[in-house]
Each structure stands twice: as C-alpha cells, then as structure tokens.
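Partial complex: the chains shown occupy the same locations as in the complete assembly.
Labels run A and B following the written order; every chain starts at residue 1.
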Amino acid sequence: MSSSAPVPDIVRCAYMELVVTDIAASREFYVDILGLVVTEETETEIHLRSLEEFIHHNLVLRQGSQPAVAAFGFRVRGEADLAKAETYYRELGCEVRRTEAGFRKGIGEVVRVLDPLGFPYEFFFDTEHVERLTWNYEHHGAGAIVRLDHFNQVYPDVDTGARYLEGLGFRRTEDIRDSEGVTYAAWLARKDTVHDTALTGGAGPAMHHVAFATHEKHNILYICDKLGALRRSDSIERGPGRHGVSNAFYLYLRDPDGHRVEIYTQDYYTGDPDNPLVTWDVHDNQRRDWWGSPVVPSWYTEASTVLDLDGNPVPVREREQSQEMDVTIGADGFSYTRKDDTATGFKVGSQL
Amino acid sequence: MSSSAPVPDIVRCAYMELVVTDIAASREFYVDILGLVVTEETETEIHLRSLEEFIHHNLVLRQGSQPAVAAFGFRVRGEADLAKAETYYRELGCEVRRTEAGFRKGIGEVVRVLDPLGFPYEFFFDTEHVERLTWNYEHHGAGAIVRLDHFNQVYPDVDTGARYLEGLGFRRTEDIRDSEGVTYAAWLARKDTVHDTALTGGAGPAMHHVAFATHEKHNILYICDKLGALRRSDSIERGPGRHGVSNAFYLYLRDPDGHRVEIYTQDYYTGDPDNPLVTWDVHDNQRRDWWGSPVVPSWYTEASTVLDLDGNPVPVREREQSQEMDVTIGADGFSYTRKDDTATGFKVGSQL
C-alpha cells in the first residue's frame, strides 16, 4: 500500500452517500427528527446538509434495495489535487474513475476510487455554494446539527489501514492499543479536530458510523428527549456519554436501515504538526466512555456494507487479531474488565 | 395506619443522617468531590448543606461500624406542629420521642418517630440560620449542588405506604402501576416539586436514595466528567439520563459505603391542589429512563439499612407483589420488555 506519487491535499471529510431501503422513513429520521437541511430532493435521492455548511451537501440518501454505503467523500484543496489523487491511487493499483461534473449533484469533477482497504472514497474540489444557515436561528431546533464531523470505518487490520491513511497525509491523533502491540482502533485527522475518519478493528471493510456535530451538550440531550417523545428511543444505541478518546460528548443512533449516526460535540484542537498522540490501553475502562458506561455489543459487531464503484457489496474479511469486545467484556455481561476480579472501587484504567 | 388527630403541616424534606464506616472517605466524596458545604464538623460527625440552603444542614455523616440511615428529617411549618406530630404518631401506635434542642446540632426540638412503615422520621421547626451561598459563585464548582430535593424509601407494599403518606398530607404526583392493579412505586410531595419522598417497591423498610439538585443539566454531566478524571467512574451506578417519571435529568452515584445519592434537576411545578397524577405502566420502557436506557439490576436490589430510634437495624420484609425488575428485564439482559419479542423498532410503552 505505498505510492511514490504526491498525495492530494485533503481538506476534510465532506459527504457520505447512504443507500436506504425506505427513503420516506429515512427522510423522516434525518429531516423531521434530526433537522438536517434539504438542499435538493427527488423521489429517490435527497441531498442534505448541516446548518453551518456552505457546500452542496453532507449526506446523500439514495433509495435502493439493500442498505449500504456508496461513498465517503473528501474535499481537496484545489482542482490540481484531483489529478494527484488519480495518480496516487493508480500507483497503489486501485480502481480509479474520474467523473465529469454532474455525476454528483452540486459537485464538479469527482475522482472515485476503491481504496486499498476496499472503501469507496471520492475526492472533489468544485462545489456549488449554498446558503450557510449559521445565523438563521429561526431554523435551529433545540437539537441543531451544525457540521459534519467525521466518518468511522471498520477494518480488520487497523495498523495497516492507519499507515495507509497516514501516507495519505492524515495525522493520527489517538489510538487504542494493548501491551502486546495490537491496535484496536485509530483516529485520523486532516482538519483541526480529532478526526476526519477513524478505523475501528473488526470485520470489514464496512462503515461504522457517520458523525455530525452540535454546538453544545444540551443539544444532544434534547435529541434523546425528542426521540423519547416520539416513542423512538429504540433509535438510541449507545450514550449519551463522554468519550475517553477524543473527549467529545456523544450519542449513537441507528437510522431506519440500521446505519449508525453519531451526534458529537466538543473535541479538541489538533492542528499543530506535533499534536501529541494519545494512546489508550484497551483495558482502560474509561477509553470508550469516560464515565465507565459499558459499550453495548451491537456497537462492536454491527456495521454497514460498503459498495464498490459498480455498486456491488465489497466482501468483508474477519479480523484476525484479538477483538476489543472480547478482551473487555467480563463474565458479568458488562463491557469492562478489572485487572483483579475481586477488586472493589475504581474501574481499572490508565493510558499506556 | 390511620389516625384521627390533626396532621402536622410538613414543609419539606430537610435532612438525612447517614451512618458511614470511614468518615474521611465520606468527607472526600461529599465535600471534595460533590462540593457540599461543611456547616460544622468533628472527628466523628460532619454537618453538610447545599449551596442555596439556609437551615443548618441537609446531610449528617456520622462515623459508625455499619452503613445505615439514622434519620429522615422533615421540616414543619411551626412549633405547634411538633405537638401535632407527637399526637398523630402516638395515635398510630408508633414509638415517639421528643428531644430537646441540641439533640441535633443547629436544630431545636425534634420529634422522632419510628413510623408505621418502620422508617426513622424526624420533625423539627426551629433551626439555626446559616449563610445561604446562592450568590457566592466563587464557591460554586462546575457541578454545583444547590438544594436537597428528595428522599426515596424502599418498602414492600407501596399502596399501603402511599396511603399513610397521603394521610400525612403528601400529594401523590406520579406512580408506576400495572393493569392488574399492582403499584410498583409512588412519588409524594409537600413542597411544589414532584416529591419530597418516594416509595419504591422492594424489600424494606430501607433507604433507596437521597437526592440533591443542581441548576442545569451540564452541572450533572460535569460531576460524571470529574469522577472520570479522578478514576472513580465506578461511583456512577446509573445514568446520567432523563427520567420518564418526574421528567427530571438524573444521575445515581454510590458513596463509599454504598449509600445511593441522586443528582437531579428540572422536574416540574406540582403545587396546585388538583395537580394531575401521572400514572405510568410498568411495561412502558421509558418510565424509568425516557431514552429507554436499561436500569441496572443493583438499582432495584440494593438499598441502605434504616435504624430504629435506638440505633438498631430495622428488620426488612420482602415484597410479596411482583417485582418491577422481574416484569421488565427481558431474557437478553436488558431491563425492558417488548410486547412482542419479534418486534423491531419502537420500544413498547404508554401511560395507562
């Protein structure tokens, strides 16, 4: 997985395309409940954005027969980076397709690749500017979602995957490891936050979640309150809580097709070139939730299928290294372990 | 459990006395971590209050050999209510002791009773006024606790217990029942909030928790963050979350002796005489947590011993009616049930 070609200058994660099986149900979830803004829509495709976004969209919902993820879109710094992306991935031996403007609504030329890990990555620069609703508080609900924050990808071999992304210019900001040298997950950033994407060790390639940001924690709590009022609390898979990794306040939802959506707020600035890497011990019970709340098993085991450039499911490979869930769920059914079963008091945990 | 004597006019729940086995550890928990204010302390007894309190204390920690609860203190409207309390409980056949001022630090005469349910209730009016730190923001931490909010008592027969408390002038504001007429819990108020005390069905008499209030939800989240930072996330038993019952935002902690403490904010006004009773179906998965988060088993099964007027443990009687935990924890280990096991989507639940 190496290329001697210059890397494209990736600015940030920009959009994801989800294939959904009931677009009306998905519209209700993303628009009526979560309040994403419709930029454009047809009967089979809806382009959505967050309130502070000025590019055409952050999320595409497309009607299909099976739930899947068709694209992870990244914005590059300029048109010249498209050619760099083309060359870079061709040198890696990947399938690359450069599409003309209009392949994606509101977006110019796109370089589509099936990357070395098997994910459908897309790179673009040109985009239609749409109204940024930053100041339009009359449209901000109590759970206002203001930004796309990051993607999270499931992949069997996190070390290999992270090295590829670091080669592409991502900074590793945090990871989870054990004392035997196994890496369970890694967080990687282009913009100044903790991540634009992350790798979670598991059967993949697959999409773990897409994350949107709110301004404050109470916005996330309101989303829970509203789901309760709508008798849809089953949509809440995990949280709300405080992450150890990233220090963000979080909530994981499942959309009507089971695609996982995180609502996320307040991680920290990582833009310096020597931003310190934070490594967490997989046995630190506060790594995934700073308050020690157990991770529900589905969060570890379920993920969305990703599609290749022709729209066919990419086959999934099992993880061969030890699984985070296995090494951290104790016999009592709670997803943390104590170094000493007879211990009372504090949960065990410390950074490596 | 009936008395024809006039009832004392109870103003509010006012203090609880906890017997703790390591007073230094308890002081660290309640003062250093939770930020309660020391009104007075000796080597074996600490009197604490919340930031907006003007009576002498809301919590007494007393060193002892076994964790227990020695008193549930209620303030009455005037001195004349002490005599009413004496007569009322004597007519109920309860043991009653009227103590002189000084029996409790900072408190005048106290009428102590072992009430018909077996709880050590205390009634007082006279109290030393101490500095109300409402405006002293320099002493308010990020998790500032401003008021004692309520008690919660475990008792086998909630209907009987609630009728006794209603006879004493408490308004029932909410309860949890099933369609067979079983009552699982009831909330009862004197002041204008959802409760001054509540009854939780279970083996009792026992103390389920004592609850303190913050101004906002972020104060409660900070307490969790701080416990995480101190590597004491094991103190968090349940939550934070949104209650269905009471609509309050909540967090349950366990102190070093296992006494349960709730941090609570933003229930609603209940002061009208015809305040509508809210009855929840025990099968409504959002009754205990509006977001459908499962209740951990310990929350149902563990409670603190209460002491009689001589300081001896009051024997506990098992609940004979069906147990809330049993009827709501499914085979999958989560504490909710679905009407139809094969159902997907919304959790089942509605008010009776």
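Quick notes
The rule we apply is simple: contacts are C-beta pairs under 8 Å (C-beta built on N, C-alpha and C of every residue); 3 or more make two chains touch, one makes a residue touch a chain.
Because the structure is a prediction, the values reported are computed rather than measured.
The complex in this file is a homo-oligomer whose displayed part has 2 chains and whose full count of copies is 4.
Here is the rule we go by: only the chains that are shown with their structure count from here on.
Between chain A and chain B the CA-based rotation angle works out to 180°, given as a multiple of 5. Distance between chain A and chain B, defined via averaged C-alpha coordinates, is recorded as 42 Å.
Within the complex formed with chain B, the residues of chain A that make contact are 217-218, 221, 224-225, 227-228, 231-234, 236, 240, 242, 244, 249, 285-286, 290-293, 333, 345-347, 349-350.
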